[in-house]
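In what follows, a structure is listed as structure tokens, so that the remarks can point back to it.
Apart from one protein chain that is not included, each protein chain of the complex appears where it belongs.
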Amino acid sequence: MEWNLTITGNTPLNPSHFLLELQVPSSFPPPRPGQFVHIRIGEPPCFLLRRPFSIFSFQSKKRRIEVFYRIVGRGTKALSQKKKEEKINLLGPLGTPFNWDTGTVPLLVGGGRGIAPLHFLYQEMKKTGIEPYVLFGFKNAEDTVFRERFSPEKFLLSTEDGSAGEKGKVTDVLKKHIPYFQGKINKIFSCGAKEMLQEIHLIAKKEKFACEVSFEQFMGCGIGICQGCVVKTKQGYKRICREGPVFNADEIAWE
Amino acid sequence: MEWNLTITGNTPLNPSHFLLELQVPSSFPPPRPGQFVHIRIGEPPCFLLRRPFSIFSFQSKKRRIEVFYRIVGRGTKALSQKKKEEKINLLGPLGTPFNWDTGTVPLLVGGGRGIAPLHFLYQEMKKTGIEPYVLFGFKNAEDTVFRERFSPEKFLLSTEDGSAGEKGKVTDVLKKHIPYFQGKINKIFSCGAKEMLQEIHLIAKKEKFACEVSFEQFMGCGIGICQGCVVKTKQGYKRICREGPVFNADEIAWE
Amino acid sequence: MGINLSVNFLGKKLTTPVILASGVSGYSDELIPFLDPNSVGAITTKTITLQPREGNPPPRIIEVPGGIINSIGLANMGVAAFIKEKLASLLKLPMKKIVSIGGAKEEEFPLLARMLSEFRGIDFLELNLSCPNLKKQKLFAQEPETCLKIIKNTKRVSPFPLIAKLSPQVTDIKEVALACEEGGADALNLINSLPVLCYYAAGKKLRGGLSGPPLKPLSLRLIEETRKVTSLPLIGTGGIYAGKDIIDYFLAGANCVSLGSVLLLEPSAPARIAKELKEILASSGYDSLSCFSSSTGL
Partner (left out) sequence: MGINLSVNFLGKKLTTPVILASGVSGYSDELIPFLDPNSVGAITTKTITLQPREGNPPPRIIEVPGGIINSIGLANMGVAAFIKEKLASLLKLPMKKIVSIGGAKEEEFPLLARMLSEFRGIDFLELNLSCPNLKKQKLFAQEPETCLKIIKNTKRVSPFPLIAKLSPQVTDIKEVALACEEGGADALNLINSLPVLCYYAAGKKLRGGLSGPPLKPLSLRLIEETRKVTSLPLIGTGGIYAGKDIIDYFLAGANCVSLGSVLLLEPSAPARIAKELKEILASSGYDSLSCFSSSTGL
């Protein structure tokens, strides 16, 4: 589960968002959408904890995984400075993936960098013949990366400042389009800030859609040992790195 | 006195010794042999103190300074990984240089990386028409870098394992050759481990040679503020970064 | 390499001086896939309490410059569930087993010891007197008298040797160490994480324990001081990331060491560290750790 991988690409998409591409060996377990990798950024005392990132895509033939990340602090900054050919150490794939079956008619709702696991989910669903509806929300037009990867007729875009797609918070845009989705979809998959996930769960409950959400939380070990990464569920705290990051939204004890 | 310089070269001479070359602006004060630069290796929390290095050479026309360093720990390791074109921040030139005049007939005695300031001293003395005798001691043949830069007829080499030059400690080799130097030289300039400097001072005293020695010590500020870098002299502790690194050996309160 | 890393600790042989610290090995099961069992002398469980504890609300762990702050809050399943669900498989492990216990009140330590007393596969009990993540005003380890009492009462009912785990946040560690010795502690573990505070986002506070590299010089100093007043075996804990760190702990007077934060970064660290330790001994011409017997008084 611990790997030293070669960086095959680390490309800026805009000043704050990067796409990291890594070569994985054939022994690397095929990851499932929703799973994450726990990346070692550097050596102590510079970096003391790994940083968790969702898997953004897996190309099984080329044996590549991709990570889509945003620079928010010291660790992601250092990650963005790594060069092709350098090695990177990670643990993974980790965590519990999203769930769907042939009866699922999905809507994927993502905010900001929260689109990462949903992108992978989209790719894998399409492989099983399911074409999800997608609604992604960003701050502004500059952040709206990867829109060309989704079928335009099932893709909705929103930005907070209205510089691309519809103007507004992604949850408001979702509410507006609920009449359109009613009767079409039966499950929402979502990833983003906790407040957003909670609102989406409320909508899903009202509409009787099933709903799975993927959480972020500060992590220590990433492998279930330290109890560092919990979310409150109706059965008490659960570990995001192990029982999550994907949870059935009904399980969550929202505040 | 604080500079952001461009690295124009950082070349391994063997696995543990490197030559760093930096472009300096025309406002950079022409350094004198014995002076040093205080290099910022990286950002907190990775690196919290600068690292001091003697100036190995100064090319006034090309406006380049060179630093010759050995990897001994975390800081020098990180320094060795810096690439051409990267920027490096340093304070300098710092400290008090070697002293000589037209009447000086010098012997330069250096051990290991202690040859750095002596190399610069050699170059500058030659510019003033003085051709110093040189005796350099190393661990083994692999470490004997730069020998071709010194006039062979005035250059003596020793290694501890005898794999190049004469076998033995540099101080023993010096003792052996004292009859040769008697009546020829009148001042010894030396840099290396403290024990070596002390032995050299004893020899110089016996032979009535003047003697200047350059010390190393762990440093904080490098600019005289913290009292971190002292050596015991007959007038009490003095700061190596300010009153030194070069001292008249007679001043030192050797243990 | 014919180098023997084993050490004697309270009459038992540890394959290496490397103990896995409490709180970074879970109940052992999740860490096992990453471990080379030969590199580990003993494993310490997460601190177990009488009642199950939910732990603190998230976030619970964060990296700050130079250190890690955790505020787990002793989240654990409680002693009953631990005995039922985890103990059997723990006891099957080849290394020595240390069960860490923590009482919300003084009286709970002997109760816990008694509940565990029939499981003779346990090698040692560690009394966590120093968790920085509880709501109490003072830590037990900040009150020598309380330490003495807790240890004395636990000793009475414990068939296992007792290790007292101490806090760095004290005016005089020697007083605490001597009180523990007087109470009947068989060994001391220095140190638990240091109580600190950080802001992790606009005005959001996290109170917790600092661990990682800066704990090493602090722990070394406390061990040196403690070694002057007691000949009890000492476990050195704090900021160990490499084999050479362990040498420093031995020089300061520790008899073995435990690994904390490094396991979060590198769950397979014990094997690397044991290897480094062997290389250091080999390059110094030693074939065992007995070269340190003078400093440790063994």
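For the reader, a short list of remarks on this structure follows.
All chains are identified by letter, namely A, B and C, in their written order; residue positions are counted from 1 within each chain.
Definition applied: contacts are C-beta pairs under 8 Å (C-beta built on N, C-alpha and C of every residue); 3 or more make two chains touch, one makes a residue touch a chain.
Only a predicted model underlies this, so the values are computations on that prediction, with no experimental measurement involved.
The residue touching the chain not shown here, chosen from B:Leu5, B:Leu20 or B:Cys229, is B:Cys229. Residues of chain A in contact with the chain left out of this view: 44-45. Although one chain is not shown, part of chain B still touches it, namely residues 1-2, 40, 44-45, 47-50, 74-75, 91, 217-221, 223-232, 236-237, 242.
Seen across the whole complex, the unshown chain contacts chain C at 64-67, 69, 138, 142, 169-172, 194-199, 203, 205, 207, 210, 212-214, 216-218, 220-221, 224, 239, 241, 247-248, 251-252.
Note that only the chains that are shown with their structure count from here on.
Think of each touching pair as a link: the shortest run of links from chain A to chain B has 1 of them. When C-beta pairs in contact are tallied for every pair of chains, the largest tally goes to A-C. Remark: chain A and chain B have CA centroids separated by 55 Å (rounded to whole angstrom). Rounded to whole angstrom units, the spacing between the C-alpha centres of chain B and chain C is 46.
Note: centroid distance chain A to chain C, computed from Cα atoms, is 37 Å.
In chain A, 45 are the positions where the chain touches two or more neighbouring chains simultaneously. Multi-chain contact residues of chain C (touching two or more other chains) are listed as 65-66.
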